Each structure stands twice: as C-alpha cells, then as structure tokens.
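Starting off with a structure, shown below.
Just one protein chain is left out here, and the rest sit where they should.
We call the chains A and B, going by the order they appear; numbering starts again at 1 in every chain.
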Amino acid sequence: MKLINTLTVAAMLTALPTYGMAQTFPDGPITWVVNWPAGGGQDTTSRLVADRLSDVLGVPVVIENYDGAGGLTGMRELAGADPDGYTIGMLGSSSVIQQYTTNEPVMMDQLEVLSFFGPDPGALTVGANTPYETLDEYITAVKEAPGDVPNGNDPPGGASYISAAIMESVLGLELNKVPYGGYAPTVTALLSGEVESATVPVPQVLEHATAGDVRVLGVMSGSRHFLARDIPTFAEQGYDVFAGDFRAVVAPAGLPEDVGQILSDALVEVLSSEEFVAAANAAGYMIEPLGAEEARDRISAFDEQVYPVLEEAGLVTNPK
Amino acid sequence: MSPTPNRDPQPDPHEGIHDFIAGGLCLILSSGLAIYHTAQAGRLHEDFERDPGPAFLPVVLLIALGLLGAALTIRGGLRMRHSQLSEISASLFSFWPAAVAIAILGTFLPLSELAGAAAALSIIGAALALLAGRTETAKWPVSAVSGALVGLVLFGVFRFGLSVPL
Partner (left out) sequence: MMYDLFVTILTDLISPYSLFLAFTGVVLGLVFGALPGVSSTMALAVILPFTYGMETPAAMTLMLAVFFSSVYAGSVSAILLNIPGTPGAMITLLDGHSMARKGNAVEAMAYALIASIFGGFIGWGFLVMLAPMIASYALEFGSAEYAAVVFFGLALVAYASSGDTLRGLAAGTMGLIIGVVGRDQITDVPRFTFGTADLQGGISIIPLAIGLFGIAEVLSLLSRTDKNATHVPEVTARTWPKWRALRQELPTALRGSVIGTFVGAIPAAGSAIAVALAYACEKRMSKTPKIFGTGIPRGVVAPEAANNACVGGALIPMMTLGIPGDSITAVLIGVLLLHGLRPGPGLFENQPELILTIYSALFVAIVLTAVVAGAIGIPVYRKILAIPQRLLTAGVLILCLLGAYSVRNAVVDVWIAIFFGAVGLSFIRLNIPVLPLAFGAVLGPLLEENLRRTLLIHRDMSVFFERPISCTLIALSLAILVVPAFVSMISKVQARR
C-alpha cells in the first residue's frame, strides 16, 4: 500500500507539468457528493475511491451524503456546485433514468463525465423453494401464466425494475413486478418466499446462493460475473438480455478542460491499481476503469437502451 | 396530549371556538387538497389492475378529514357563544412573539445564501436572544452578543464537529 502510494505520487508528479496551469490544481480539499445515505452501494464505492483518490491527488477528498427525492437532492447539489473541480460525485443509472421520469430533473448535459467506475449487471435469482431449476424452465413458466409470477424489484424507474423490464421486453414475458424500497427488502422478500424471483445484482444474493437459499439462473451481462464464475450469462443460454446498474464519476458541467483531465487521469489511475481492484472486488464491486470519453459513450449507450423501455412502461413524463 | 401542560380539571370555556377553528381548517385543507388531487394529470388516476392505485388512499383520507372537519365545525358551532369571538381575537394578539420568532427563523436560508451560514446563525441567535430576553433583566447588548455566540458555537459544532455542509 505504502509503496503503491509512493509510486502513484511519483507518477503524478512527473505527469503534472504537462497541463500548464493545472499545477495549482488541486490545492484544497475536494468534496465528493454521494446522492444516497451512508451505508449503501453508492456510498461504499465512493468511499473506496475517495480514500485512494486523496492519496493520488495529495489533498483530502471528503464524502458528503445527501438523501431525498430518490437521489435527486444530491444530484442537484452536485450539478449546482461551482465547476472548479472541487466538487465531484458518483452517478448511477437511476440518474440517467430520472431525466425522463421526474419533475425538475438534473439533465446529463449539466454534468461532465470524468470516468467510468464499473457495471453492476443484473441477475435473475429464484428462491430455493421454487420449481425453477433453469432459466428455460423459468421462462416457460412465466409464459404460461403471464403476469402471475411475482418478481421482486425496485419501484418503477429503479435499476432492478429496469432490469426486469428489459428482460420482459426482450423475451416477451409479463411478470408481476412487485416493488420494494431497495435491494435489502427485495432480498428479504425473496428469502421469505413472498416473491419467486428477483432481478437484483449478483453481490446482493451471492451469500444466499452459496448457502443454498436461492438459485441464480443467469447474469444479464456480456461475460460471467467475477464473483460467480459458475453462473452462466443470459446470452450463453440463448437469450440476449443485457441489463443492470452502472456507476460513473462526474463533475458539474463547465469544468476547465485541464482540471477535468487531471481528475479523470487520477481516477483512472486509482481505479486501475491492483490494490484498489482487490478491495473493490472483495466488497463485491466490478471495476472497469474507463476515461471520460469512453465513459460518456457507455452512458449514452445505456440512455439509448433504456429510453424505449421507459416509454413502453409509460414512465416518461419528460420526453426526449 | 399536547406538549404544554394544559390540563385544567374544568373543560376549557374556549373549547367550542377551538372545535370550530380546527374543523374549519380541516375542511379547507381537505377541499383544497381534493381539488389538487383530482386535477392532477399524469399516471395518478390510471387503472393499476390489482393495485388500488396511488390515487385511492388520498381520496379515502381526504373524505375522512372532510367528515371529521364537518363534525368538529358542527360541534364547535353548537358549543360556541358569540362573546368568545372577541376574546379569542384578543388572545391571538398575544402570539406576536411566536410570529416574530418564526419570521426570524425564516430568514435563515436567505441570510446564509447572502452572508454564509456562520453570519446568518449569529444574527439569528442575537435576534432570538433579544426576543426571549425581553422580559428578563439582562441588558440588551449582553443578550445580543451572547445569543450571537450561541449561534456561532452551534454552527461550529455542526460544520466542523459533524462536517455538515452548511
């Protein structure tokens, strides 16, 4: 850890002079906005990064948690901050969705993408007491009784709701989507048998799968999940379902280019370091360090994928 | 179970007018919200099949509040005597310090936009101490300064002790 720090600081020092005025940035503490309360996924991942980002940049990176309006309070705080690089924050897929589904939303063009953090692919999990042993069986059963199989997910617009909706629209299914206020109550409902399936990400159900309380039937991503190498993807089983949450680091729009570059480089450096990846993986998070350009592409790709789904579900109140 | 000890053994002679006002407020609130609720566009009034839908409970509650309001108004009207109306308006006037205090509290956000939270809180602290100290013997500059200090100290506790972004 010490060695890596020294190395990264050294790397930073050699890299700095190329950015002109940027030598002065950063010369004070950076505020990292988390738009959810302490303890959640957004908070844990932010803290993992912020702690190490502070080592790389040589200034404190302070987490500020906001709560309310489904994450919108924090996003507004972030978008409304001075675009000087001293306020940055984490963004999830829900913020992209909220552009179209809420009043007074924060639009993506109010934010400057700095880096990608990683995807958090959705998965289909069923309770151990359900008859579904394979994905095929599950899909057949849902097709036989449209709208009857209860699936636990977020309220409409949340990540696991969108995963379920994407699965429905790609496979031509109709589920009984039962909303819960977050992953923890969803998993509880799955364990107690109140719902037969759930579309939460893999880390949320991994321990229960190991204990034999639930079965993960498939992961909605291009490759298998690093924590569960034995679980096939949907695509491997012949169903082209790709869905899930993701995280990216953003700043208010209008950031000076060189400042954005410093932050972006520092973030990619943190996200690529072996020590960080090990810590994040141990906590259950998939890391995919991408710079600003590629991160922006990923976010717009998600945007294009999710908009028709929202429209189909009748959730769009601010059309594109 | 009001937080102030208002537990006279005799029924308050003003109970009639209290009922009347409370009932009136309930009626105004329920009818106002009912107009807003029924006029709301979007998915609110759609059919959600198995789920009674988001519009259902508010309607039930608004009807309940309306009925309770009507009951209170009628009960109040029966118990009320006219002479009490002037008494109640006189006693309303005695609430000026509370109104002033609310106004002072209301300046917090605009003031912190203008001058920062620390300044806003010390000004508010001073103003409140003056207001509360009006019946006490302490000299007013002492009250103002000590009130401002209280504001500053609490700002420090929340800003630096709890790192609240003020």
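Here, contacts are C-beta pairs under 8 Å (C-beta built on N, C-alpha and C of every residue); 3 or more make two chains touch, one makes a residue touch a chain.
This is a predicted model, so every value here is computed, not measured.
Trainee: Write out, one label after another, the shown chains that touch the chain missing from the document.
Mentor: A, B
Trainee: Pick out which of A:D136, A:E207 or A:D240 touches the chain that's been left out of the picture.
Mentor: Answer from the full complex: A:E207 touches the omitted chain.
Trainee: Across the whole complex, list the residues on subunit A that are touched by the chain not included here.
Mentor: For subunit A, the residues touching the absent chain are 37-40, 43-44, 47-48, 51, 63-70, 72-73, 76-77, 101-105, 150, 155-157, 176, 178-181, 184-185, 187-189, 191-192, 194-195, 203, 206-208, 210-211, 213, 279, 282-284, 315.
Trainee: Please identify, in ascending order, the residues of subunit B that touch the omitted chain?
Mentor: The list for subunit B reads 1-7, 12, 15, 18-19, 21-23, 26, 29, 33, 36-37, 40, 42-44, 48, 50-55, 57-58, 61-62, 64-65, 68-69, 71-72, 75, 94-98, 101-102, 105-106, 108-109, 121, 124-126, 128-133, 135-136, 138, 143, 146-147, 150-151, 154-155, 157-158, 161-166.
In this text, only the chains that are shown with their structure count from here on.
Trainee: Quick check on the complex: what are the subunit B residues that touch subunit A?
Mentor: Within the complex, subunit B touches subunit A at residues 42-43, 46, 50, 163, 165.
Trainee: What part of subunit A is in contact with subunit B in the complex they form?
Mentor: Interface residues on the subunit A side: 31, 62, 64, 176, 314, 317.
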